[in-house]
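Note that one protein chain of the assembly has been removed; the remaining protein chains are unaltered in position.
Take a look at chain A:
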Amino acid sequence: MSTNKRTNPLIIAVLSLFSLACLIPFWLVLTVSIADEKEVLKHGYSFWPQKFSFVAYQYLMQDAEKILRAYGVSIFVTVVGVVVSLFVTSAMAFAMSRQDFPLRGALSFYILITMLFSGGLLPWYLVYTRFLHVQDTLLALIIPGLIGGFNVIIMRTFFTTSIPPSLIDSAQIDGASEYRTYFSIILPLSLPVMATIGLFITVSYWNDWFTSLVFIQNEKLFSLQYLLNKTLMNASFLQSIANKAYSSTAQVTQPLESIRMAMAMIAIGPLVLVFPFLQKYFVKGLTVGAVKG
């Protein structure tokens, strides 16, 4: 705002407090996961544990299968979902971005309706369970997130504003088909918008637990988020994880509290590590979405 190069220290102080408030809950979960269980049970969840122990992580290592499987499910669903979704979204957006395409208006309206009105949870649930019969399959985790009207519109806007129509025309005069134009011209030119929207779709697939909550019973298909959800809300589920690990270690007491938080850390850790690198795109996506909203 001013030409003054130094920032007011008061502002730095307030912002530091804000940042601290955002980070400190993660710190609490981390310290509980590495605190000595006896101390946790005696003194409660502390920001500064006196004694450390990694026994909770050892427990989880003993029975890593569940967590690894959940990681696998999450990674598979996210990768397949993002790749398919980007293709479907961009192909639809490409068609709609063409000025001469007679269905542009109709498709815009078609998308608009999906953004204005929803049938509600029950009909939606019945479509997937009674009509598509995909409950308890990975398809139930993938299909619902594949297309979003918002993303199509953002991409269409990108295509119409950043890709000159003359480029497409000249390609087609040279004999390129629409498919060829889409694959060899549009896709390579739209990497920035693909990265931004791709990141958003990635985050929404990775963070999704709701479709699992509604559609998945089979423990083998639990995604990471849903496994975490079960561990938090269902004490006997947590106990069962601990029991299985317990049978193969010599520990006397089960560090249930630490195990719970260690599970959360195992899930948060990788995400927090990649976050600083993705942050730029994430911010870009947030503002793009808002401006178009």
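As a working rule, contacts are C-beta pairs under 8 Å (C-beta built on N, C-alpha and C of every residue); 3 or more make two chains touch, one makes a residue touch a chain; residues count from 1.
Just so we're on the same page, contacts and distances are computed from a predicted model.
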Chain excluded from display, named as in UniProt, from "Sulfate adenylyltransferase subunit 2", "3-isopropylmalate dehydratase", "Sugar ABC transporter permease" or "Lactate utilization protein": "Sugar ABC transporter permease"
Hidden-chain contact residue, picked from the options A:L41, A:V80 or A:L138: A:L41
Residue among A:S53, A:T78, A:S190 or A:Q225 that touches the chain left out of view: A:Q225
Option from A:L132, A:L167 or A:L191 whose C-beta touches the chain left out: A:L132
Touching residues (missing chain, whole complex) on chain A: 1-8, 11-12, 14-15, 18-19, 21-23, 25-26, 28-29, 32, 40-41, 43-47, 87-89, 91-92, 94-96, 98, 100-103, 107, 110-127, 130-132, 143-144, 146-147, 149, 152, 177-179, 182, 203, 206-210, 213-214, 225-226, 228-229, 232-233, 257, 260-261, 264, 267-268, 271-272, 275-276, 279, 282-283, 286-287, 290-291, 293
